[in-house]
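Removed from the display is one protein chain of the complex; every other protein chain stays in position.
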Amino acid sequence: MLNVNNVRLSDSVTQGFDHGFAAGEMTVVLGGNQSGKTNLCRLLAGLPTQAAGEVWHGEQEWTALSPQKRSVAVVFQAFVNYPNWTVAQNIASPLLAQRVDDHERKRTVASLARTLGIDGLLERLPSELSGGQQQRLAIARALAQRADVLVLDEPLVNLDYKLREALVLELKTLLAETGATVIYTSTDPRDAFALGDQVMLLHEQCRVQAGTPLALYREPISLAAAHLMSDPGVNLLPGANRDSDKGCLAIRPEHVLLPGEADQTFADAKVFDMQVDSVERSGDETFVHGRVISNDNTTNEQHWVVRRPGMHSVSVGEMLALRLRGEDILNLALN
Amino acid sequence: MSRRSRLSRWVLAGYCVYLILPLYWLLTLALRSNADIAGVFELVPSNPTLANFAEILTNPVWYQGFVNSISYVLLNTLISVSVALPAAYVFSRYRFLGDRQLFFWLLTNRMAPPAVFLLPFFQLYSSIGLFDTPLAVALAHCLFTVPLSVWILEGFMSGVPTEIDDMARIDGHSFWFFFTRIFLPINRSAIGVTVFFCFMFSWVELLLARTLTGSEAKPIVVVMTRTVSASGMDWGVLAAAGVFTVLPGILVVWFVRQHLVKGFALGRV
Amino acid sequence: MARIRLQEIAFTYPGASEPTLQPISLDIQDGEAFSLLGASGAGKTTLLNLLSGILPPTQGRIFFDDVDVTELPGRDRHLAQVFQFPVLYQSMSVAQNLAFPLTTRGSTLNREAIDKRVSAIAKELNIESILKRSANAISLFEKQLVAIGRALVRPDVSVVLLDEPLTAVEPSIKWRLRRTLKHVQDELGVTMIYVTHDQTEALTFAERVSVLADGQILQTGTPEAVYQNPAHQFVGHFLGSPGMNFLPSNAFPQPLQRSFVGDGDPETIGFRPESAGLTAPSEVLLSGIVETQRVLGTAQGRVVSMYGLRCGAAQVFVRSPASFACGDEVGIALQRWVGFREFLRVGSNGAE
Partner (left out) sequence: MAQNKTQDNRAWLGVLPVMLIVAFSGVIPLMTVVNYSVQDILDFNTRFFVGFEWYRETLTDPRFIDAFLRQLGFSAAVLAIEIPLGIVIARGMPTQGLRASLLLVLLATPLLIPWNVVGTIWQIYARSDIGLLGVTLNEMGFAFNYTAEPLHAWLTLLAMDIWHWTSLVALLAFAGLTSVPAACYQAAELDGASKWQVFRHVELPRLKGVLVIAVLLRLMDSFMIYTEPFVLTGGGPGNTTTFLSQYLATMAVGQFDLGPAAAFSVIYFLFILLFSWLFYASVMRSEEGS
């Protein structure tokens, strides 16, 4: 069990938070840019950072220990490899530090290179590899360390679209097999669902909420938490709820139905009229953007995005009667 | 669309000719005996001889001059680079109390006019008995080459991302292992360029070298300026000596040519 | 506004053995929003450089509105380009950056006409608030907006080339810049060519998409056609996350195989994860063993997952709101499929 206590991710934050990362579990830390993800990674790894807080690994306190003395491996966002060493030497680096004997080291390097699909490149220098291969090398080196805690700081964000999708699936099985406690940071909610046994939401250097992906998706406690779990963010319901400043009602883009779509009429359906101002089709999904005016004619007007699977013929300027289930409406705190 | 306008290409060609002519003239005089030079003015030497070069290589005064120069230059380069490496690493990786002021102070030493230090150096080195030894000149030149090395090395080292230092710590390597087996090899071209610039700066300097040496450790640069007045104007031998002093720079510069500009700009380009 | 025609355009870097771009013919309508989609190294940027006049083609002709511009330098092709990273004149203010293209080529526009044009474009991209600011004192997102403004400010610009313009922009606000681009394109009716490796950007922006791989165009069509009816197995695989599933036609039970027989008797059947349903196993349906389950979210209160299924040697992904456990055997009911022979489409059961 990896515990962190009274963590303040930047000097401007006063209220610290505690969190426990269950042993062998994979936690996805989800947050926008500058939300403190990298500071948390550096705190866990023992690298110099603004973040402050205690780090406990089981009974052993790591807070004052240097990275060398902690059993932590890291994969950085920029593909960080030793430019003057070959691929094989890069993977063997942690084994060298652990004084593993020659034979064992060669065997581990060979098997990891095979697992990550870079066994044909062992004698190459990192500069001769593609982006994807360089990140696979960095992952192989992190796995070679056989550390108890594995930290990956947005490892795939610099990769091509198709490469990212393939590596996420590969990482899921790879990281599970290590049995290590894994912390994986990302800005994409799809990673939270794909990789996260647990998810921790960060917003402006503070922990907003933590739990299983589905729990956070169904019951976000605040607007910020709700925004993080779907891409594009949630739509605020127009009308009465806005003036009460302690809370608001919102709906996720994928929970709004276009007219003629709801096969069985459900009891507590709510209807909102939207003036469409643009339509985007990405092949497997359609995004409809528009302005929604609440039907109890208050001036309050919201901009909504509706996200539906498949192709839908909607034209700009059209008025749509959108329907949504009462249960899907989220009751959120404003902070 | 090539941005090299015709005007700048013509000026470049003209400047190259302007550069080559004096060097060509140095070589022609070095290939002619003194009498021949004083005789008829020739654009191309009609009967070139290697006598002047032979004179340099055999005559102990000239020969010893070269040896003295090489010894204090190598000594200086060794001291400067080995002292500058840890300092440059620290400047590029850490912020600490007074780091900016110290970095600026180093710059003022690099820019200090040698003439200002004639007097104090002369007294300082003679009082500690180092006068007329290569070590004196080497240490005196450190005033310029150490700051030069720190600035150039820091310029190159700040190009290496700090994540590499973090990665080595996470892999479990000790600082010493990281510094010698990872960080220095990555910066080997930077070290090469710094050695080149220390060598050149110390090799080129005359004022301090002349002041701090008597007869024992007289370097080539001093031998050249002194013999002009002593045995009349032996232009041929002087030109040959000039050719020998130009050679080291040209031979080595090919190997450091990519980083040459960054070195001249004190690592700031 | 310009109609762009490429006739057998090809390019080989001097000294390279095989061509970077195989012969390509393309016809982009006047005022069309067109995108070029392909992985890095597929030759997209090379094609872009041929269009912008930076590179001369090794063979073939380029026509802008039936004018042969192949030999014409970039500056005379009345086109503008937005680069991956915002390219602005750092020493100028935003307003001066926007006005600059109007002051070149000995243009006769007077001061007042330039200002009118600049404020029109600034209003279009709603960047009036930063007009006075210096070009390097604004955010990356705003810089790219100004770069787009600079590309559109010239009245004589008929084509705008966009080279992965959203790369440097933060993921959470990418869709905002995408909407602005789409909006401006509809408004001004300028022919736009959008080059990217990201399918979402390519498909959401364009009326027609060309999918590029290894220097040749595999298919050109509307986003729906390219997505639903890929002309080549690579296009099926490249579009969609995860891409199209491919199974040999003999892996399907007999009754199903007969329905595949059509024009061209396909040897491979491809189907999208969302165009198949999971039900109880039966001999008349393809069967598979559930290996992995990835939750995607909820729809009408039910959890929707992407199931990874093992069908013989192949792995197949199906999106379904049903709930199964790993190891269950399930039947896969195909709603839409596409038939392929030697990687090329030969038939499908959906509407064309």
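Should a chain be cited, it is by its letter among A, B and C, assigned in written order, with residues numbered from 1 in that chain.
By definition in this document, contacts are C-beta pairs under 8 Å (C-beta built on N, C-alpha and C of every residue); 3 or more make two chains touch, one makes a residue touch a chain.
Fair warning: this is a prediction, and the values are worked out from it, not measured in the lab.
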Of B:A51, B:I70 or B:V83, the one touching the omitted chain in the full complex: B:V83
Selected from C:F100, C:F246 or C:F324 as touching the chain missing from the view: C:F100
Residue touching the undisplayed chain, where the options are B:A51, B:L74, B:I186 or B:L207: B:L207
Touching residues (missing chain, whole complex) on subunit B: 1, 3-5, 7-13, 15-16, 18-23, 25-26, 29, 37-38, 41, 43, 79, 83-84, 86-87, 89-97, 99-100, 102-109, 111-124, 139-140, 142-143, 146-147, 150, 154, 158, 162, 200, 203-207, 211, 221, 224-225, 228, 235, 238-239, 241-242, 245-246, 248-250, 253-254, 257, 260-262, 264-266, 268-269
Contact footprint on subunit C, counting only the chain that is left out: 52, 54, 73-75, 79-81, 83-85, 87, 89-92, 100-101, 104-105, 150
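Assume only the chains that are shown with their structure count from here on.
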Greatest separation from subunit C - chain, by CA centre: B
Centre distance in Å when subunit B and subunit C are each reduced to the mean of their C-alpha atoms: 56
Rounded Å distance between subunit A and subunit C, as computed from the means of their C-alpha atoms: 25
Residues of subunit C engaged with two or more neighbouring chains: none
Subunit B-facing residues of subunit A, complex: 42, 45-47, 66-68, 72-74, 76, 78, 80-85, 93-94, 96-98, 141, 145
Sites on subunit C touched by subunit A in the complex: 39-40, 170-172, 175, 178-179, 182-183, 197-200, 203-204, 223-224, 226-228, 238-243, 272, 274, 292, 294-301, 303
Of subunit A, residues touching subunit C in the complex: 32-33, 157, 160-162, 165, 169, 172, 187-188, 190, 193-194, 213-214, 217-218, 230-233, 252, 254-255, 266, 278, 280-284, 287, 289, 309-311, 325, 327-328
